[in-house]
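Please read through the structure below; I'll follow up with questions.
All protein chains but one are shown in place.
Should a chain be cited, it is by its letter among A and B, assigned in written order, with residues numbered from 1 in that chain.
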Amino acid sequence: MTEVRIAGLRKSFGGQPALVDVALEAAPGEMITLLGPSGCGKTTTLRCVAGFLAPDGGDILVDGRSILDVPLRRRDFGVVFQNYALFPHMTVTQNVAYGLRVRRIGAAEIASRVAASLAEVGLTGLGDRLPRTLSGGQQQRVALARALVIHPRLLLLDEPLANLDAQLRQEMRALIRAVQRRQGITAFYVTHDQAEAMASSDRVAVMERGRVAQFATPREIYQRPVSRYVAAFTGEASALAVTLRAAHAPDRYTVGLGDAQMEVPGAAGLSPGSRHFLMVRPQAVTFGPSGIPATVREVAFFGATQQGEVELAGQALRFVTDPNERVVAGETVHVTLDPAHAWLMPEAAA
Amino acid sequence: MTVPLRLGAGFVLALIYGFILLPLVVVIASSLTAGELMQFPPQGLSLRWFARFFADEALMQALVLSLRVAAVTTVAVTVIGTMAALAHRALSGWARQWLRTGLLLPLLLPELLTSIGLLFFLYRIGLGKTLIGLQIAHAVVTLPFAFVSIAAALDQLDPALEDASNSLGASGWDTFRHIVLPLVRGGIVTGALFAFVTSFDMFTVSFLLKPIGGNTLPLALFDYLSYDYDPTAAAAAAVSVVLAIAGVVVIEKLVGLRNL
Partner (left out) sequence: MSAADASAARPAQEGARVPSGRPLTPSLSRKGRGRLRAGPWLLATPAIVLLVLFLGAPYVDMVVMSLRTAGHGTPYGTGFTLHHYAEALGNPVYLGALGRSLMLGAIVTAGCLLLSYPIALHLAKAGRSHLFFYAIVISPLLVGVLVRNFGWLIILSVSGPLNQVLRGLGLIDMPLRLLFTQGAVALGLIHVFVPFMVLPIAGALRKIPPDLAEASDALGAGRWFGFWHVTLPLSFPGIQAGTILVFVLSVSAYVTPALLGGQGRTFLSILTVQELLGSFAWPLGATLALVMAAAMGLVVLGFLAATRRLAERTAR
């Protein structure tokens, strides 16, 4: 069980900062996901931890000891690459055995550990195949087995599901999470897919232009985002400009939206009288006989749901409803917002 | 394309491909003649001129010298070229560009000018008309062939494979031996073969830097063509053609032409 602390990590490429000041930590056995769009620094962070890159500043502590001076090959971290990076000239068994072979471990132990590892990822019987004869999902399983067989102190996964189709992705996500939990390995997981991040991690770090924008549990990230950026990246959200009328508790406020008023949760310490943004998830929107009047701009049928956009007090608001509810573009509806799926953010945080 | 146009295009292509192959076919056919004269088409078939070639002491000495120079050149250039190609892979930016350009220079500069420069320089450092001097010159001129081929193979190698190997605990040498070397073997073999053939066939460099008493096969062949014009020369030439074909077969057997 390994604990990791990353502090003040900086890295530039050709004078352009890629990591500005990254701070993260992982408790033993925790799965941390780095989430963000391409170019936000998530892969750079992972590559610094793995040792493929040397950071310009900051430190990475593993179990309290800096690893910056530990050469890559002595870190004992298992890395799973986006394109698998299986050795094409070696069989599945040879690929998995490689990390043990270079550690000069005895043949008998290698054989038993490789067999156990292949069984764990469900590849028993495919040991003699070459990687190119396997499907993408099978290749990713080999990559996972190869990283796990060395009993890594840390598991690092760089967009491991990016090259798989939707169904395999779900299967692999479950497998990775199950193995990680069973072995209690601390893991860092890089992805740009918010659903993947939500479903399979203990904590998520949303990254934005070389910094960690928010680092919290998936639930908190989704329900209490610190900025519009985080809100938008963790799922569909509308941002309504509202006026803060009064504060009740440190994190409960009354806001005015057009002519209507409502009570919503929000970030602590916002001052009344100023304009803020109300983040509204689509599922907060319900239509009924009473509420704030709005015009339906568009609506589309998605099978399990019906989604679209209404115009409310001159602002766009996304909604999701039951597919059988009658919503027609151009008609007027009455909107009620469920405060549980709304969150008030200061305007500056945009 | 209309049918006549397609036929016309095919005819033109066949003519040009024929033009490319013609001299090689003629030389090999002439070497198989049973007659006394060098002529095409040959008069009857025999291997007598090959027997004559292998019995000719001067030509044999030249053949042995050529093979020796080419072998030493190949080993030296393959090792140096592989190291340079690894360096080229590890570098980036202007350093990478300069290294590449520098290593390609011997290929871009006219062989005649390089030979003339070496004629002066080797003489001044006391290596004029020596086998070592000739050997060095061959290495300089063939280095780009080895480098280009190996560097191209390395370019095709996914850097993540080396990252994966290192992250699994392999040392730099382990990674080179178990991952890089097996995966670029084709490029190295091809580069070595090109270096060998280029050295074996090299004329201008050897002509200007010819060591005292040391004739390479192309030089001996040149003398032969200038003085004794008989089918022995064709046999000698055919031997070098066969050598080239053998090289291609070796590549195909070892790495497969498709992997080039």
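The working rule: a contact is a pair of C-beta atoms (placed from the backbone, for glycine too) under 8 Å apart; a residue touches a chain by one contact, two chains touch by 3 or more.
Because the structure is predicted, anything quoted here is derived from the model rather than measured.
Chemist: Tell me which of A:A18, A:M31 or A:L156 is the one touching the absent chain.
Modeler: In the complete complex, the chain left out is touched by residue A:A18.
Chemist: Identify the residue among B:L7, B:A55, B:M83 or B:L181 that touches the chain left out of the display.
Modeler: B:M83
Chemist: Can you list where chain B touches the absent chain?
Modeler: 1, 9, 12-13, 16-17, 19-27, 30, 38-41, 79-81, 83-84, 86-93, 95, 99, 102-103, 105-106, 108-114, 116-124, 136-137, 139-140, 143, 147, 153, 156-160, 162-163, 166, 171-172, 175-176, 197, 200-204, 207-208, 218, 221-222, 225, 233-234, 237, 240-241, 244, 247-248, 257-259
Just so it is clear, only the chains that are shown with their structure count from here on.
Chemist: Quick one: which bits of chain B touch chain A in the complex? Just the residue numbers, please.
Modeler: Touching chain A: residues 158, 160-161, 163-171, 174, 178-179, 182-183 of chain B.
Chemist: Given the complex with chain B, which residues does chain A contribute to the contact?
Modeler: Touch list, chain A to chain B: 50-52, 72-79, 81, 83, 85-89, 98-99, 102-103, 146-147, 150.
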